[in-house]
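The complex appears here without one of its protein chains, the remainder shown in place.
So, chain A:
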Amino acid sequence: MLLEVKNLSIYDAETKDTIVEDISFTLEQQRNLGIVGESGSGKSMTVKGILGLVAPWMKVSGTAYFEGEDMLKMKAKAMQNIRARHISMILQDAMSAFDPLDTVGKQMMETLCEHLKISRKEAKQISLNELGSLGIQEASQMMKKYPHQLSGGMLQRCMIAIAVAIKPDVIIADEPTTALDAITQSEVIATFQRLHAQKRITFIFISHDLGVIRHLTEEVLVMKDGKSVEYGRTREVFRYPQNKYTKYLVDTRLNLACSFEKIMRKGPYDA
């Protein structure tokens, strides 16, 4: 077992709202987890809460055990180590994720130097390799660019490259496909599948796109209004949804996602 979350709740002390209530799930080695729900259902908040990435006025309670230690009780330094080496996150909005005043390459290398304790030269080589294996041509040119000079898809691949280069145990991808066009979407999905198979990385996918979740995950957690409404094996949840809301989601959204499924089956270019 990689990560065991029990009774996680997040309370906003400023607005006095409970944003996430009593969420529990476990993440097993090599079994990807999907978290689905409409926007505002607390999906992102749940993982940010676990990683200590919420604002100071957000009170997180419950437990989140990673390798026998409760992440919610960790000191800042230990948490930084977890984020650096063990659980990487790919943010939803790639366009604003990098510091606009610095080149993307410098930010990539800075991360690798820090976490892998390697020289800048080695970090550069690793970055180039990872970007190359993500299908980016002229990676060295790209690393010299500033964030505003690159597209969302490119920046997202930079985030993926950083995450993969560190070889973490878990990668959390928050809405990895929402900001991308259909062709880039399917390429990114294919990349995730390859990483999962080759590098043995376990993923947590957060998405409101049921097609993506069905494609990539073994387990699924369905959330509504900050609460867990259904949790179980993806195939079973999708085939025999127990909860009314899940049923509604599966019936309506899966129809919408059909076109996406078609693209995935045929490949992006002959769709």
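Everything that follows uses one rule, which is that a residue touches a chain if its C-beta (ideal position, glycine included) is under 8 Å from a C-beta of that chain, and two chains touch if they have at least 3 such contacts; residues count from 1.
As a convention for this text, contacts and distances are computed from a predicted model.
For the chain that does not appear here, its UniProt entry gives the protein name "Nickel ABC transporter permease subunit NikB", which is one of "Nickel ABC transporter permease subunit NikB", "Cbb3-type cytochrome c oxidase subunit I", "Cellulose synthase" or "STAS domain-containing protein". Checked against the full complex, the one of A:9, A:111 or A:191 touching the unshown chain is A:111. Of the candidate positions A:5, A:109 or A:162, contact with the unshown chain belongs to A:162. Here one chain is not drawn; of A:31, A:83 or A:227, the residue touching it is A:83. Residues of chain A that touch the chain left out of view are 51, 53, 55, 76, 80-85, 88-89, 91, 93, 96-102, 110-111, 114-115, 146, 148-149, 159, 162-163.
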